Structures are given as structure tokens and as C-alpha cells.
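My questions all concern the structure below.
Omission of a single protein chain aside, the complex is shown with its protein chains in their original locations.
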Amino acid sequence: MPIKNGAEYIQSLRGRKLKVYLFGELVKEPVDHPMIRPSINAVAETYDLAVEEPELASAKSSLSGIQVNRFLHIAESAQDLVNQNRMQRKLGQLTGTCFQRCVGMDALNSLYSTTFEIDQKHGTQYHKRLIEFIKMVQRENLVIGGAMTDVKGDRSLSPSQQEDPDMFVHITKRDSKGVYITGAKAHQTGCINSHWIIVMPTMRLKAEDKDYAIVGAIPVDAPGITYIYGRQSCDTRSMEGGEIDAGNVMYSGQEAMVIFKDVFIPNELIFMDGEYEFASMLVERFTCYHRRSYVCKTGLGDVLIGAAAAIADYNGVANASHIKDKLVEMTYLNEAIFGAGIASSYMAHKTASGNWQNDDMLANVCKHSVTRFPYEIGRMAQDIAGGLMVTMPSEKEFRSPETGPLLEKYLKGRKGVSTENRMRILRLIENMTLGRNAVGYLTESMHGAGSPQAQRIQIARQMQLEYKKKAAKKLANVKEGEAAETAPEQSDYFDKIFGTKDKKKVK
Amino acid sequence: MPIKNGAEYIQSLRGRKLKVYLFGELVKEPVDHPMIRPSINAVAETYDLAVEEPELASAKSSLSGIQVNRFLHIAESAQDLVNQNRMQRKLGQLTGTCFQRCVGMDALNSLYSTTFEIDQKHGTQYHKRLIEFIKMVQRENLVIGGAMTDVKGDRSLSPSQQEDPDMFVHITKRDSKGVYITGAKAHQTGCINSHWIIVMPTMRLKAEDKDYAIVGAIPVDAPGITYIYGRQSCDTRSMEGGEIDAGNVMYSGQEAMVIFKDVFIPNELIFMDGEYEFASMLVERFTCYHRRSYVCKTGLGDVLIGAAAAIADYNGVANASHIKDKLVEMTYLNEAIFGAGIASSYMAHKTASGNWQNDDMLANVCKHSVTRFPYEIGRMAQDIAGGLMVTMPSEKEFRSPETGPLLEKYLKGRKGVSTENRMRILRLIENMTLGRNAVGYLTESMHGAGSPQAQRIQIARQMQLEYKKKAAKKLANVKEGEAAETAPEQSDYFDKIFGTKDKKKVK
Amino acid sequence: MPIKNGAEYIQSLRGRKLKVYLFGELVKEPVDHPMIRPSINAVAETYDLAVEEPELASAKSSLSGIQVNRFLHIAESAQDLVNQNRMQRKLGQLTGTCFQRCVGMDALNSLYSTTFEIDQKHGTQYHKRLIEFIKMVQRENLVIGGAMTDVKGDRSLSPSQQEDPDMFVHITKRDSKGVYITGAKAHQTGCINSHWIIVMPTMRLKAEDKDYAIVGAIPVDAPGITYIYGRQSCDTRSMEGGEIDAGNVMYSGQEAMVIFKDVFIPNELIFMDGEYEFASMLVERFTCYHRRSYVCKTGLGDVLIGAAAAIADYNGVANASHIKDKLVEMTYLNEAIFGAGIASSYMAHKTASGNWQNDDMLANVCKHSVTRFPYEIGRMAQDIAGGLMVTMPSEKEFRSPETGPLLEKYLKGRKGVSTENRMRILRLIENMTLGRNAVGYLTESMHGAGSPQAQRIQIARQMQLEYKKKAAKKLANVKEGEAAETAPEQSDYFDKIFGTKDKKKVK
Partner (left out) sequence: MPIKNGAEYIQSLRGRKLKVYLFGELVKEPVDHPMIRPSINAVAETYDLAVEEPELASAKSSLSGIQVNRFLHIAESAQDLVNQNRMQRKLGQLTGTCFQRCVGMDALNSLYSTTFEIDQKHGTQYHKRLIEFIKMVQRENLVIGGAMTDVKGDRSLSPSQQEDPDMFVHITKRDSKGVYITGAKAHQTGCINSHWIIVMPTMRLKAEDKDYAIVGAIPVDAPGITYIYGRQSCDTRSMEGGEIDAGNVMYSGQEAMVIFKDVFIPNELIFMDGEYEFASMLVERFTCYHRRSYVCKTGLGDVLIGAAAAIADYNGVANASHIKDKLVEMTYLNEAIFGAGIASSYMAHKTASGNWQNDDMLANVCKHSVTRFPYEIGRMAQDIAGGLMVTMPSEKEFRSPETGPLLEKYLKGRKGVSTENRMRILRLIENMTLGRNAVGYLTESMHGAGSPQAQRIQIARQMQLEYKKKAAKKLANVKEGEAAETAPEQSDYFDKIFGTKDKKKVK
């Protein structure tokens, strides 16, 4: 029986045997925990949107032959990738936070092409297994989490060189039915809200790291898994009882550390096992998809721009030229992210497996902007909001018979604006620039899918300096020996752009 | 007989009855003028590229049924618009300057849809006439210049309010065969290198400006036209005889003022005559195409990045981490422009006439970045180049028996690098950041297709603050009266993005 | 008996009749409230520093003839103003937050010169009264808060035009002994931690606003005053019992709304009463001092740079070139603020009253940078910190026997670094970029002493465009009529810089 909507999804999470720790205690039922629930609500939106806007948030899958949630869909065209971006922006607008399902979507898509190529080389059956798994989750309409980031220990050492072998998730035992893994994944987004986790290696591996080259699917409540819930700025406001101070009372993101202790993966759910030379391909394809998935932040940007416009209106300064100019600048920055993201999706190519992979250079440009522009948009939102955003009393003061009337009297904005509405918008801006969703809008924008330097490295790999040097030297009439003109390039970005093997470029 | 390549194109320009003034004198033959010729060479590249890379720089036209130069092609799909961007970037790489043909291409395309809609309303024949004109220029393979920017006089007054009626081009006389126009167009790119000029109004017009609502095609050497050539930084270096100091000796842009004194346009070449209410539609569609055409600057950016990488190599500092980091930053900025441009092209829609129009928001984002990033790329190129770029002696010193050997001795870079090659690359960087092509790479990037404030106005028009405010208020649980929720929006950007009428957004 | 140190200061706060509301309840003893206490600790540091570094944090006052806390000192030289900046930076380093005493210091100094000039014009006695007040607080070594920012109501209306007259603090009653005031001041920093509050008008007033032109000193626990404590991001972490999660467990800032209901000010403590035309002078002099006082943020910047350097070290990446480069950039930005601030202090002039006033242009430049650079420094600190900063479990997990060992195992950094220390530094960075002291380091930097647009207006007033236009026209050999050359200028910035009446400038 597939899950049909958000409410059924939330119901499906109840009663699992999860071991989740928060504030030093085991959480009885995450669904009912006031600090966890908003992150579940955000995922629920991904179900409801698929019902309400099926063209946006679902797709017909050639694998299962049915209309599936887009987060479970393998991209069959560049347009499918563009549609992911559209859906991501929309969900960003609807939740104002991280809705936690992109990792799973991007993991399935990168595994789809990678397993195909592993099988081609090694004669393995991973691709077929994966397809079966995908068809199952499509039919049942489940949430997939992806677990990639190991805790890493000493960063100067490879997985097998670590003093403690558990610094990267690895196989500790194997039998005829499958393998057992141990280790921990940090910064895991939305795993507790998923039905399945796909475990993947986090970086390029060598022959000696073979036991670390493991990919497989695991139910989130499999024996041996421990979740330790991460703190976020202002997280406990959800537990205070009111609804204004949280800023965005309905939705939030979720981060946890996931610890595996001899967790079993049966053979039919293993999608890589020892083919270490494919680890980097998997990671690169995943990050290529995922860096462009950060287009979701333009949806959050829309909310924050809207909140800034609303508070300017409430403050009676909506027509001040400097306010309008700041709103334009915020929009320019936000759309610049969007443009780079969908350009990356549009410029996709078909992989050997038949699914579509977006452009890597533009995906990195998109994510790199995401590590900068939301901070600037946030700064301008704070500028427009005014200082009250951080000096305003608590909701309890508003509700109190002693202080409530004083605040009602003294915190009035322009005529016709209710004090409470003004407070609500200010708390939303606080939520997105300092509070709980600032984690998603700012810090996660910085580090998710790779920190800024990771994008710079990837841009450097693809920037084809030799090609560009030749173009410059030709115009400057520089003549050099043969050697200088044949330096190899590792990237084919310009071949891709110009759609030819570019005969002209080195004439 | 169509023009077949660059050489034939250059030949086709000879012997025209052009009245071109430069340095106070009539130019005998622009083709042979050393300061003008590089701008002609740049246009010639648009012909040669169509021969060498037909998929990139030509297209099959449904109008004439033949393979035509892409600059003369009416976009029949979003992909056609993307291909324009690809070609523009390539030509930027090949010439390192403005190749001057985008205005004509964008003018034909915006006129194509606008004339169709004028005819629909007024029962006129402009669209058919235009198609005949396009078929002719496609067959003969001609260069079309577009003349839009009037000199404007007092900017606070409309065309018909000006003290001197000639501040905007307008009809001064009409007879049964056609009309006569007078006025001047400033900042005209490449007109002298064109075969035909299409004259268009420059802004929104009112009923009283009817005589200013004139669009028509005119041969560049029609009686009554005077060209006054514009100066550019370092322009006379082309006349000094050497080839190093010019930096890019082969190619340059071209700007002129074009003055019309009772110039005749026959009826069959008139594409608008008095339908003043369509002037703004034409201008907006043209600037929408044209702001995205500034993707060409990424080709120049490629050259400048290549030059910076080359000089870093010659200086022996190519591996310094701060140098590599600057090259990455330059690339990031350059590709950010490219991403926004092609995203705008990909997100095109079909007009009533059947051709395709790119997305306006993203076109403005693209151009707005163009008003900023090339300056920063140029700054970093100067950083990498070192001070020698602006303290280096002239080519004549290098060629002199007295000083040549001294320079050869003292201006050596790292081993294996010729002093002359080092100088050549430095002069190219000077050319693009201070010299003649800095006009094209920097100042034209600022003002061409509209100055920064023009893009901000256009972004403001489309930013849908009401939509965004609703998204924010929903998350903050703000309840307001009916009025607040029905404020109209002039833009449908989000409808376009989400591909639906977006039922969900205001729930 | 003067207060001698921080401990005595804290003791002096006990047992006052303050009416402070927080979370809907009256606070029994602010000194013992875990959420308020850190803000008191920060003020206590200003006492201890005066003991430990007397040259930095105290000064010999000519008024009382004794060595006084520098926050109570009237600047007797430019060097005194520079010394304020030095002390501010030091206290920023020692507390990592807002230590809340600058408003009082800047209020006393601006009142000192303004009362002198009121007296000169009106024959009043305000200056003498003020001196007596200052001598008293110097002798007793008390904390002075300044209350300037009214709640303002409808910003398009002046104080006397408001529907509710209480939107600005004003006199409601007067008798032979003094006056009674009503109204509210928002965003009041450290008032609860002060012994006296000085109430001042917030903007330029007109004749009809006479009752709003009131300045006076009031004990913080005077009858009729109600304080409503403001919320800050993560404020309740101080109440959770641990000491890691708060990030900076010892120190914080404090913001409150202060509501006056018929509060009495005796005649001898009134320093302005009806001289409305001096309100703008007072405000301008105060903001001139205060915008430069934001040099304190460079001390916070030092802490954040240090925290970023420490975490880079703990993560084992201290030698990565991009990390070092970011630390340099953070330092550059931080010192740029410092440079502008002390330049403003050094370029001070003596007022008619004999105290010293810093330069206004540079004070505004300093504060304007403060509205930008801390955000960028914060962004880079988050970049260096890594994602763990926002995904890390709570201190309770670290202390728990179940999860503690798991975290100890999996969150190890490089060899020799304790997991706890790594967590502590990450929480400090969170505290300063998202948490409680992000309010002080970021949002208060934006809005304190005036929002960015306020500085731009002030810079515009002083930028002497006419002077600059003349300089340009002279070099361009522009000749114009007489009128153009005599446009008046409201600023004398260049006269001040060049130390002459600048005869040469307009030749």
C-alpha cells in the first residue's frame, strides 16, 4: 500500500524501533517530539505537493511504469533535472527550510549510472539490484536518506590508515547472506525521517581501502543503528509552547549523527562491494547533482525577500528608494543562484546507463554562489527588518496581562498593521538569519554538498586553462614551440559547450 | 550571389558611398583605414565561423529554406537561442572584442514577433514585409545593424516635447513611396560594417509621439546619412605601424554616431509607422534578447583568463596558491554570467508569431552581472599581470638596436620564455583592461543593452513581491484582511517557473 | 564609597526595586537570573579592567580631580578619544560581546558640549548641573545608561503629530520640583545593569515638539519604570545548566524595552527642557561619538578570528593556504574598521565647552563598515568551522554514559586535540554567528547607533560634492558661469583635513 500523502507519511513513521538520543535521553516517539516534529512536517510537504501539483512534484517512471514522487524518479531527460529544480524551489517557498529529500534523490540517480558502469566492467549485478530497490520504493512511495559523510578522524590519513578503523564506515564481517558494517556518518540530514538509508563512501578510495567501498540500503530502524540528534540555534523554542517565537513554527530541518555498529546489509541490497575505483565516480556524480540541488535555497530566499518586503511595509518604509533597491539586490542574487542551477540541469548529458547527469562546472558555480549570496541576502533582510528583530520581548510578554497591553501600545507600526503580525514577520526573519532555519539557509548553504573550497577545486579541474591560454596567445600573436601547444586538459567543458570537438580552437 | 566567407565580406564593403568622419576628415575607404579595419576583421570572423563550424554559427531557416548565418536566423526553438549564446561565446574567444552583429540578430527577432502583433491589431502588412526582407538578407548573407539609441536631448522630456524635434529620429516628410527621417543615433555598434541598418524607436511612446514610431530598413550608404567615428582608448596604436603595442592587432570593436538628414525609407521596408503603442513592446523584447546576448563577454573573459594564466606562467608563478585561487575566482565569475545567460535562453517561450523569446528576469540577471564581473575579472588580471603591464616601453624600443638588447637582457622572465612573448601577453591584458578592447569588455558591458539601473528596474518589475510576501506570511501564520491578499502582480515569473498557474501559492 | 571592582559592582545591583519582566513573569533578582547574569558579568569586566589596566580603562578627570573609570570620563583631548577605542577593543576581546557602557559614555560627552551651548544661548544652568551629576557618578563609580531610541509609532509623523502622544517620551506634568515623563524607549542596551539612565530625545524637534525636548537623569529603579526583557537567539541555553552549549557561558549583551509612566525628574537632574532646537545637535554629537565606539566590534572580531584559527588548528587544516588566506582577509576587514575608528578619534576637535569631539565623516565610515564586515567575517568563520558547528549534539549527549563515549570516539579531530575543546570552540563560533552574541556582533552592528542608511545620509551631508566638482572641472579645463562656482557647501570636511581655509581649492 503506497503512502498517499503527508498525513499518511507521518503515520508511517510511528512505532519504529529507532534509537534516537536527544538532550541525553532516548526519544520515545520522534513524531511526537516537539523539537523533531517540524522537520517531519517539512518532509510531509514533499508528499502533499506531489498530490496538489503532480506535474511539478511527480513523474512517470519508465522503471515501474507508474507516476512516482519526483524525489524517487530517475531522471530520463534534461527536463527532468530542470523539474527537480523547480520542485526544489517550490518546496523551499512552502517550508522555508530544508525538506531533506534531495540527498536521497541525488544518491539514487548517481548510483543508477555508477552501478551500470561497475557492472559493465566487473560483470556484477548491482544495477539490476538497484532497479529492483527503486521500483519497490517507488511503489510504496518511501523516503530515502543518503548517508555519505564519514567522520574522517585525522584528515591527513586514508580510511585504512586511521588508527581507529571505524573513522570511515566499513565492512567488519561478511557471511553468505550479506555484510555487516561499522562506523559513523556525521551531518546526516533527515535520516530519522526516512524509511531507508543508502550508505555510500565519502571519497576516492584505493586498493587497500577495499572494505570501505561499500554501498547498500538499510532500513532506518535496523538493529545496530544509533542516532544522536544535532542541536540547532534556537531549537528549544519549539518546546516552549507558543508559536510566535519559533518564527517558523511548522517547519524545520534536521541533522543527526548516525552510528552503525555491525549493521547488516543483505546481498540483494548491496550496490557496491569492493570496487574501490568507482568510489570517486559515485562521489563526483552525487556532488554534481547535489550542488545544483541547492537551488532549493532560492525558495528560502523567496520567503526571506517576502518577509523583508512585508516588514518594510509594516514599518511604513516600503517606498523608500534604498529599501526598494535592497529588495532588488536580494532578488538579483537569489535569481543568479537559480539561473546557474537550472543552466546546469539544462546542460545535462545522457550517461551510459541512460539517465541524465547535469553539467558539473555550472553545478559548482551554483553551489559556490550558495555559499555567499544567502549570507548577503540575510544581511540585507536584517538591515530592512530593523533592530527590533533582536530586542523584541518573548511571546509570553505579548500574552501577559501586565506587559501585553504595553507592547500592543508601544510596538505599533504604521496604521492598520497589527503588532502581532509585525512580531511574527520579525521572528520569521530571525528564524532564517539567526535561528533554527539559519542553519539551513546559511551554514548548510556553506557546507552542504561540499564546502566552498571543494567547489573551487572542482572549478579548477574544469577550467581548461590550456584552452584559454591558446585563445589568448592566438590574439597576441604569440608563437611558441610544439610542446607548449599540446599540454593535455582533463576537462571537456568547452567541447560540451560548443557541441563540437571544437576544431577551430587551437588552430 | 551570397557572400561566402570573411574575405568576400570584406570585399563587399569596398566602394560604398559612405560618409564617415574620423579625426576631422572624411575617410576615403574605411576598409583600408588602419584604425577601422580591425573592427571589420571582427565581423569577418562571423562569416568564417559559419563556414568552419556550421552547427555553431549557422542554422536552417524555415523562412528561406536554406542554411543561413545564425545572426540572420529567426529563433525557431529555445535551443536556437541557446545556440546563439554558444556562438557568441565562441566569437568572443576568437576575437577578444565585440564582433558587432548581435544587435542586428536581436532586432530581427524582436521585430519578427512585434510586427506580427501589430498586424493582428491593425491589419497592417509589416510582418510579411519583414519576412521578405529577412529572406533577402538570408539569401545574400548580409550584415544587419540595428539603430535604436537616440541622443535624447533633455531626458525629462518626451520626444515630441523636445525643443529640437530631432533629438529623436522621426518622420519629417512622407510621400506615396515612403517616408523621410531625420535625427541621430548614438553609440552605434558596427553600423559602418553593416550592409543594412534597421532604425527603431528607443523607448515607450505616446500618441503625440506618433511620428517617432517608425521602424524601417535602410542601406548603410543611403543619401543623407553621416557617420562620425567614436574614439576609443588607445585607438591610434593601430596607426603606429607595429603590432605588439596594440595588444590585439587583428580585432577591435567599433562605435559611431549616425546622423540621418531626410533619409528615405520606401514603403516595403517600413515595419512600423505610427503604431506608437507597440514601441515599448519592441524595445522590451529587443532588450530582453540583447541583455542575454552579453554572454559574448564570457568569451572575452576566457581570453583574459587565458592571458592571465599565460603571464603567470611566464613570470614563473603559475603554481603560487594565490595565483591559482584568483584564476578560479575569475572563472567562477565568468561562468556565473554564462549560466544566467543560457538559463534565460533555455527558459524561452514561443511568441504568437512562432519565434522564441528568452526569459526576461534571467536575461536581466545575466546583464546585471555583466555590469560587475568583468571589472572584477579585469582587476584580478591586472593583479596577476604585474606592474610591467603599464611601465613597459614601446615596441619601437624593442626593435631599436640601442635599447632592444637592454630590454631583451633585463625583461627576461623565467627560463625558456621569450621577452617578446611576455610583452605580447602583457599588451593583450592592457588592451582588454585599459586599452581599446577595455571599451568592449568593460564600459560596453556596463552600458550596452541598458545601464545597470535599467536592469534593476526590470528586475523590480518582475520580482513578484506580493507572491513572496504571501509565502512569508503563510509560514509566519500572519492573518490579514482580504485586501492585503489580492494585491495584483504585473509579472508571471513564478507561473512560468512552476509551469502551472500555481494554485498552491496563495492558499 | 565608590564601587571598587566587578564584584562590588555586582553586589551594588542587588536589592533594587526594579520591575523587570521576562517570559511573562516579574524577575525577582536580575543578578541571580541565569539568563540575565552574563550581561551583568560583561559590565563587571569594565570595572575590573580599570583596576588591572588603569592606563587603558581609567583616566584622571579634571572635573572631579580623581582617577575615574574611562566610561565616566569627559574627553579632554583627542588622545582620550583614541584611548576609548583602545579600551573598547580590549573589552570586546575580554567579553566577546557588548559590554553595554558606551552609550552612557557617549551620552555624557555629547551632553557636556551641548548643555554648554544651550546655556550660552538661553542663560540656563544645564551645564553646571551636568557637571555636578558627572562628579557624583565619578566619585561613586556608577554605571550610566543612555536612553535615546523612542518607539516612534508612525514614522511619517513628528512626535507631536502622533495619534498617541506617548510614541515619544515627553513631559506629561511639571511642578516646582521637576517634571514627569511618559513614553517608551526601545532597544535599550544594558539599562537594567546601570545605576542611572539618562533620557534624551531621539531626533530633530520643532517648536511644537517642545515637551519632547527633555533630557534628564533618573535612577534605574525610579517609580513608574517598567523593563521588558528582549529575547535573543539561543538565550535560554543559559538556563539549561551546562556550560558548553551556551558558547560563551560567562558573557552576553542585554536589550530591553523601557517604559516610563509619569516618572519624575527633579530640576537639578534636568539637562534640557524645551530647547527643542538643540535636540538635533545632541543627537548628532551622540551618534558621532557612538558610531566610532563600534570599534568595540574589532575586539569581538579578534575573538572570532581566534576561534576560527583555533578550530582550523583542531581540524588539522591550519596550514591549508585557503584557510590562512581567509584568516588574513578576516583580519584585514577587522583592522579596516579599527583604522577608520581611531582615525575619527585622532581627527577630533575641541568644542566650545572644552571637551573633544571626534570626526564625523570617519565615524560614519567606521560604523558603515561595521554594518558589513562582521557579517563577512562571520561568514568566513563559519566556512572555516565546518558543518559540525550546526549538527553537533548537545552537551548532555557528551555527558551521557550512552552517547558520550560514542561522541568521544567519533568526533575526534587531529591527534592531541580533545573532543571537548573542539566542541567548545565550535559553540563559541555558533554563539557569535548565530547565537546570543550574534545579536551583538551582527544585528547590533547593523542597527546600533543608526542603520546603514543613516550613515549614508550623514556621509552625503559631508561629502562636499561641490568642492570635488570644482577639482574635476579645473583639471578638465571646464569654464562655467559665476553661479556654478559658488554653490554653497554644508560641510567643512576638507577645511578640516587640510588645516587651512583651503585658499587654493577653487582657484
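First chain written, first letter: the chains are A, B and C, and each begins at residue 1.
In this section, a contact is a pair of C-beta atoms (placed from the backbone, for glycine too) under 8 Å apart; a residue touches a chain by one contact, two chains touch by 3 or more.
Computed from a predicted model, the values in this text were never measured in an experiment.
A.B. asks: Touching the left-out chain: which of B:Asp164, B:Glu208 or B:Asp492?
C.D. replies: Missing-chain contact among the listed residues: B:Asp164.
A.B. asks: Of C:Arg37, C:Lys90 or C:His290, which one is in contact with the hidden chain?
C.D. replies: Hidden-chain contact among the options goes to C:Lys90.
A.B. asks: With the full complex in mind, choose from C:Phe71, C:Phe99, C:Tyr212 or C:Phe338 the residue touching the hidden chain.
C.D. replies: Result: among the candidates, C:Phe338 touches the missing chain.
A.B. asks: Which of C:Tyr294, C:Phe398 or C:Tyr467 sits in contact with the chain that's absent?
C.D. replies: Of these options, the touching residue for the absent chain is C:Tyr467.
A.B. asks: Can you say which of B:Glu53, B:Asp211, B:Glu255 or B:Glu335 touches the chain missing from this structure?
C.D. replies: B:Glu255
A.B. asks: By the contact definition given up top, give the residues of subunit C that touch the hidden chain.
C.D. replies: 49, 52-53, 55-56, 82, 86, 89-90, 93-96, 243, 247-251, 302-307, 309-310, 313, 324-325, 327-328, 331-332, 335-336, 338-340, 342-344, 346-347, 361-362, 365-366, 368-369, 421, 424-425, 427-428, 456, 459-460, 463, 465, 467-473, 475-480, 497-500, 503-505
A.B. asks: On subunit B, what residues meet the omitted chain?
C.D. replies: The list for subunit B reads 21-26, 151, 153-156, 164, 166-167, 184, 186-187, 226, 228-234, 236-237, 240, 245, 255-257, 259, 315-317, 320, 322, 371-372, 375-376, 379, 382-383, 386-394, 396-397, 399-400, 402-403, 406-407, 409-412, 414-415, 430, 434-435, 438-439, 442-444, 446-448, 451-453, 456.
A.B. asks: Please output the residues of subunit A touching the missing chain, sorted low to high.
C.D. replies: Against the left-out chain, subunit A lists 321-322, 325.
FYI, only the chains that are shown with their structure count from here on.
A.B. asks: Based on Cα centres, what is the most central chain?
C.D. replies: A
A.B. asks: Can you compute the centre-to-centre distance for subunit A and subunit B, using the mean CA position of each chain? Integer Å is fine.
C.D. replies: Whole-Å distance between the two chain centres: 38.
A.B. asks: Just give me the whole-number Å value for how far the CA centre of subunit B lies from that of subunit C.
C.D. replies: 50
A.B. asks: As a quick test, compute the distance in whole Å between the mean CA positions of subunit A and subunit C.
C.D. replies: The computed centroid separation for subunit A versus subunit C comes out at 39 Å.
A.B. asks: For subunit C, give me the residues that contact two or more of the other chains.
C.D. replies: In subunit C, residues 322 touch at least two other chains, as defined above.
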